[in-house]
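Single-structure report; data block below.
The complex appears here without one of its protein chains, the remainder shown in place.
In this document, chain identifiers A, B and C correspond to the written order of the chains, with residue numbering beginning at 1 in each.
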Amino acid sequence: MELRKYIFRRLIEIAIIFFVILTVLFLLFRLAPGDPVTRMVDPNMTPEDAEHLIEQLGLDQPIGLQYLYYVKNFVTGNFGVSFHYGQPVADIILNRLPNTVLLFTTSIILSALFGIFLGKIAAWRKGESTDTWMTIGALICHTVFLPWLALILIWLFAYKVGWFPLTGMISAEVWIDPEAGFLEKAWDIVHHMILPLGTLFMIHFGSYLLIMRSSMLDTLKEDYILTARAKGLEEKTIRNHHAAPNAALPVVTSVGLSLAFSINGGALTETVFTWPGIGRELVFSVSNNDYPLAQASFLLIAAVVLLANLVVDVLYAYLDPRIRYE
Amino acid sequence: MTKFNPIRIIAFGVLLAAVALAGCSQKEPAGMLRVGLSEEPRTLNIWLASDANSRKILSKIYQPLYQHDPETLELIPWLAADLPEYDPETVAYTVRLRGARWSDGAELTSSDVAFTAKLIKEFRIPRHYSRWKFVTRIETPDKRTVRFFLKNPKAIFRSRSLTIPIVQQKEWEDIVRIARTKEKPLAELLNHQVESPVGTGPFVLKQWREGAYLHMVRNPYFFGTGKTIAGRQLGPHITDIVVKIFGTSDVAILALKKGTIDMFWWGIQPGYLDDLRNQDDIHVYFSEKSALYFMGFNLRKPPSDDPHLRRAIATLIDKNFIISRILQGFGTEMYSIIPPGNRYWYYPEVEKYGAKLDRESRIRKAYDILTEAGYSWEAPPIDDAGAVIPASGIRLPNGQPMERFTILTPPADYDPHRAISGLMIQEWLRDVGMPAYSRPMAFSSLLQQVKGRHDFDTFILGCGKLSTDPDYLRIFFLSANDKPRGWNMSGYRNPEFDKLATESSQAMDREERQALVRKMQEIVLRDVPYYPIYDPLLIEAVRTDRFTGWVEMLEGIGNIWSFTQLKPISRDS
Amino acid sequence: MADPIIKLEDVTKTYRSKKTLLKGADQTVVALNKVSLEIARGDIFGLVGQSGSGKTTTGRLIVKLEPPTAGRLTLDGKDITGLRGKRLAEYRRKVQMIFQDPYQSLNPYFSIFDTVAEPLTIHAEGNRAEQEETVFKALQSVGLSPPEDFFYRYPHELSGGQRQRVAIARAVVLKPEFVVADEPTSMLDASISIQIFSILQNLQSKMGVTFLFITHSLAAAWYLCNRIAVIYKGEIVETGSAEDVIKHPRHEYTRALIKAHPKFGKT
Partner (left out) sequence: MMGRFVGAWRLFRENLIGRIGLTLLIVFALMAVCSFIPPLIDPMYQPMHGVDPEISHSTGPSMKHWLGTDFIGRDIFSQLLAGARIAFMVGISAAFMSIFLGTLIGMIAGYAGKTVDMALMRLADMIMVMPTLLVVLILSSLFGQLHIWTIVLIIALFRWPGVSRVIRAQTLSLKQRPFIEAAKVAGASHVRIIFRHITPNVLPLALLYMTFRVTSAIIIEAALAFLGFGDPGTVSWGMMLQWVWKTGHMFQAPYWLLPPGICISLLTLSFYMLGRAMEEILDPRLRQEGASD
C-alpha cells in the first residue's frame, strides 16, 4: 500500500516536473531569434512567400495561443508535424527510438555487468597491482574524449583493419538483396553495432567498475562478512555470494542517476557513427530549427530519465529494505 | 549475477569478430551505382523539398520541360519537343511536348503541365510562386500543346519558370482536392507524405529505409532511353542506384577509398585531396559553382552607410589570402556579383578594389580613401615617416569615434570557411584602427538579424546556388525589396539602378538585357552594398573501377546527364 | 520554593516516527507526558532517569532547541514559547547548555578562542581585546591554564576533559542565569568527572548560575544537587530534596535505581 502511494506521489511530481520542462522548452524555442522559414536562403523565396509559409505553419499566432495548442496537443498525444521532414513527429520518433534503445540498453547492460565483475575483482585485490592497473585503466576509459575515440576506432577497425562496416546501422547491399534471410539481416545489424557499442561500453564500464570497487570495499567491512569468515566459508563464496550482490546496489542506482549524463555520450556516439537514433535526430533537428521534433525528442529523453530514476528508487527499496523514503 | 562469466563473453566476442571477417565480402550487381550522401533527404514531397539532398534524389524522378546543356548552359528541350515560341502580341509562350510517359506507364499530357502550374499558383508554393504569379492564363489546345499567357513580358519565364519539375495530375489531384478544404491548405499539401513519387525521369524510387539508404531502379518508361538529346546518347545504363547516408564526410571518404561507394555526392574538403589524388582508382572532379560568397553592408545606418568606408573595407579584404589559405586554393576570387563562370552575363570591367595588393599597400590605400573622406585617428595607421604602424581610435568624418563594428558570420559548424574568414577580416580592419569584431551566429539568428530586423553593420553570407539567369541581381538590390524578410538586405536604394533593373526584367531581347545587366553590375560595384569575395570550387570524387561516363557541368557531376549516360565497366576477369 | 527561575507546567512532547517505504504506518511516540517542574534560582537541580526516559528532551525544550507539543515553560514567570527576535536573543543570553558529548559539541573547524568567543560575537559583546579578556577569564574559570595556550588550538588537539571544559567555558562566557548540563560527564573518566563537578559547583557558588543537571546516575545527582527529580518513561515520578529522594524513595523506579547502585548502601 505504502509503495503504491509513494509511486503515485512520485508520478505526480514527475508530471509536474515534466510540465515545467515542457513549458521552458516551448519558451526557449519560441523566444529564440529566427524561425524555420528565415533560414531558407533562396532568392526565389520572396517575403510574401515567407509570410504565407509562416501563416501556414501557424507561427504567426500569438505566443499564448501557440502555447495552448502545444499543451493541448501534447496531452492528446499529438506531437505535431516536423517542420523539416513534413512528417508527424511521432512517426519519426517511433522510427528512430528502437535503434537508440537497442544500442543504448545493450551497452549499459554489458558495461554494468563487466563493471561489476571487474570492480569486484579489483576490490578483492585492493592494493595489489591488479587493482591499481584496473583502476587506472577504468579511469582512462572513463575520461577519454568520446567523439575523438570513436573516430579513431572507425579509422582503425573499420578502415585499416576492415573488420567492421564504417558507420550506419545496416548495409544497403544486404537489405536490398531479396535472397537475404532474417539471420543475415540480423547479423548485419550486429556487425554494424559492434563499434558504437564498443565506444559506449568503454566510457561506461570504467565508471561502473570504479563504483563497484568502492562499494565492494565498504561491504567487505560489514559485520556479516566477518561473520561469514568466522564461519569458515570459502573466500570465493564470501566474495561472490555475500559481498558482491550487496555491493552491486550502488551500481544500479548510478545507472539511473548517471542516465542523463550517459545520454550526452549516446548522442555523440550516434552522431559520429551515423546511427539513426533519437540522439542524432535531436542534434540534427536542433540545428535545423525543427521545433516540434527537437521538443518532442528532448521531452522523451527527459521523461525516460525521470521514469528511470523512479524505477531505480523503487528497485533499490526492494533490494535494500533499510532504505526509507519520506 | 554470480554465474556471470566474462570469459564467455570474450569468447563470444572473438567468435563474432571471426564471423565478421568471414562475412565481409559484399556482393553488388554490376549495374548498381552506390552513392554516398551527407544527410538524408528531407522528404520525397517535391513541394516541401527545399534541401539539396532531396533535390538530388527528386531531380532523377521529376523532370522539367527544359534542361541546361552541360557545356553551353543553353536551354535544351527535355519534356518539351522544342524551344518555346514567344508571341509578343498576346505575350504568350507556346510549348509543345515530346511524347513522354510517367513511371506508372501513363502518358504525360499538356494537362499535367497546366495542372502543375496551376497548383503552384493556387497554393502559392514558396520558392516557385514568384516565377508563376505573372502567368494569367494557361491553355491546353491539345494533348501535346500548352500555351502560357503572361501579364507582361518577363525575361525570366523561359529560363526560370519553364525549368520547374512537372508532376502528374493523376497522382496529385486528390491530394489537392483534400488540401483545398483544409484550414491551412499549403501546410496540408507540404505535409502530405509521398511514398513512391511518380515521375518521368530515368529512375524510380523502390525503397527508402529511413536513416540508412534509398534504393532507386531504372524507370522502364523513361522517354530518353535510346534517344539522342543535345548530342548525347541517353541510357540509363545503370540498373540501380543505392544512396547511402553518411552524416560525416570523413567516413564517406573512407568508404570511397575502401570501395563501398562509387561516388561521393557532396563537396569534399580540400584536406583530403592529396590523399585522393594519390589513389589510382579514384578520380577527382573540380566543378565551378554558381555561387556568391560576399560581405554585405548595412546602408541604413552609420558607419557602413558611407560608401568611402565600404570601399576602404573592400580594399582591406585580401581575397587571395582567403582563397589560398582558408579555401586551400579551391575557389576563384569574385569581383562582380555574377560569378565569372556565367560568362554571358558576367561583366569583368567592374571596379576591383585592392586586387593583388600586398598587406601594406592595402593599408596605405585604405588610409588614403579614409583620410580623403574626412576620417581621422588618434594613432593613424601610417606614421609621419610613411611607415605602417598599429592604428587606433578611428573617428568618423563628423568627429565621433567609431563604435564597435560587428562582422556577422555563420557559425563554424555550418561553414567553417566563413567563420574563419570573418576572423581574418576582423584583424585586417583593425589594421586601420577600426574596432572590428567578428561574431559567428547561429544561422537562423543571423538571418533574422540581417534579413528580418536589419540590425547589423556587416555580414558574410553566401548564396550557394545561383541560377544561371542573372535575375537575382535585380532581386538583391531593388529598392522595393528593402523590407523585412526582403532580399535587399543591405537596404540599397538607387533610382538609377531600379530603373535599369526593371527594364532588364522585361527585356525580351537577350543582348539588350546583357547590356543592362552589365551596367547594373558596374553600379553595384561602384556603391558596394555587397562586396563579392569568392566562389568556391566544388570538389567531387568518384571511383573509376566500376563506372565511366561522368559529365562535368556547372554545379558538379551529379547532374541528369551523368546519370543517364553513366556506363558500368564490365569486369569479366 | 519561593523564586522558581524555570518552571514547566504540564509540558508534553510527542514525536512522530517515520514510516519506511515498504511497510509500517505513522506512529506517535510520547517523549514527555505532562511534566511539571520548578527550579529555584541558584540551585543545582538534578534530573535523573535512564536513557530514553525523556530527560534530555526536557533539557532541549528548556533551551528552546525544540518546541513543546503542549504545556507552558516560563523563565522568571514569563512564557518562553514562541519567543522571537530580540526577546529570543535576550533569552539565549540567559539560558545556556552544556552537551553530553564533548567530541561532537565543538565545531572541528573552530579554534578554542573562536568557540568560546562565539556567543560574545553573536551578541556583539565587546571588541576583540575585550573578548580576549572575557575568553581568558572563562577559560581560567574552567581550569584551563594557561588560557592563552589554548586560544589557537583546535578541538582534535585536546583531550575529552579539556574539551568539556571548553564547552562549559562557552556556556558560561555570557554569564547566563541558567545552564542545562546534559550528562556532561557520561563520556569522561570518573576522575575527570569529579573535576568537572567541582567546576560546576564553583560556577554555581561564584557566579550564581542555576544548573539543571541531567544525569542517569543517582550518585552523581546526590553528590551535586540540592533537589532531584526522577523521570521515568516521560513522566516525573518523584521530586524532592536529594536527601529525601534517596533516603525515602517513594516510587518503585527510584528504589530500583538505588538498589542498582551498591554505593548508597554504605553511606
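Note that in this section a contact is a pair of C-beta atoms (placed from the backbone, for glycine too) under 8 Å apart; a residue touches a chain by one contact, two chains touch by 3 or more.
Only a predicted model underlies this, so the values are computations on that prediction, with no experimental measurement involved.
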Worksheet item: When the whole complex is taken into account, which chains on show are touched by the absent chain?
Response: A, B, C
Fill in: Sole residue of A:Ile211, A:Ala243 or A:Ala317 that reaches the chain not shown, by the stated touch rule
A:Ile211
Worksheet item: Of the residues listed, B:Arg300, B:Arg439 or B:Arg493, which one is in contact with the missing chain?
Response: B:Arg439
Item to complete: Please pick, from A:Tyr159, A:Trp175 or A:Phe201, the residue that touches the omitted chain in the full complex.
Response: A:Tyr159
Item to complete: In the full complex, which bits of chain A touch the chain not displayed? Write them out.
Response: 13, 16-17, 20-21, 28-29, 32-33, 132, 135-136, 139-140, 142-149, 151-152, 155, 159, 207, 210-211, 214, 217-218, 250, 253-254, 257-258, 260-261, 263-264, 267-268, 271, 279, 282-283, 286-287, 289, 294, 298, 301-302, 305-306, 309
Discussion item. I need the residue numbers on chain C that touch the omitted chain, in ascending order.
Written reply: 60, 63-65, 88-89, 92-93, 95-97, 99-101, 104-109, 118-119, 122-123, 154, 156, 167, 170, 174
Discussion item. Which parts of chain B face the unshown chain closely enough to count as touching?
Written reply: 248-250, 253-254, 268-272, 274-275, 324-326, 328-329, 411-414, 416, 419-420, 423-424, 427, 438-442, 445-446
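FYI, only the chains that are shown with their structure count from here on.
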Discussion item. Going by average Cα coordinates, which chain is farthest removed from chain A?
Written reply: C
Worksheet item: Taking each chain's centre as the mean of its CA atoms, how far is chain B from chain C in angstrom?
Response: 86
Practice prompt. Quick one: report the Å distance separating chain A from chain C, using the average Cα coordinate of each chain.
Written response: 56
Practice prompt. Sort out for me which residues of chain B touch chain A in the complex.
Written response: 1-2, 4, 6, 9, 16-17, 19-21, 23-24, 26-28, 34, 39, 42-43, 45, 48, 50, 124, 126-131, 184-187, 190-193, 207, 209-213, 215, 240, 242, 244-248, 250-251, 254-255, 257-258, 260, 413-414, 442-449, 451-452, 461, 463-467, 472, 475-476, 481, 483-487
Practice prompt. Name, in rising order, each residue of chain A that touches chain B in their complex.
Written response: 32-36, 38-53, 55-58, 81, 84-87, 95-96, 99, 110, 113-114, 116-118, 151, 154-155, 158-159, 162-177, 187, 190-191, 194, 240-241, 244-245, 248, 271-272, 274, 276, 280, 284, 287, 289
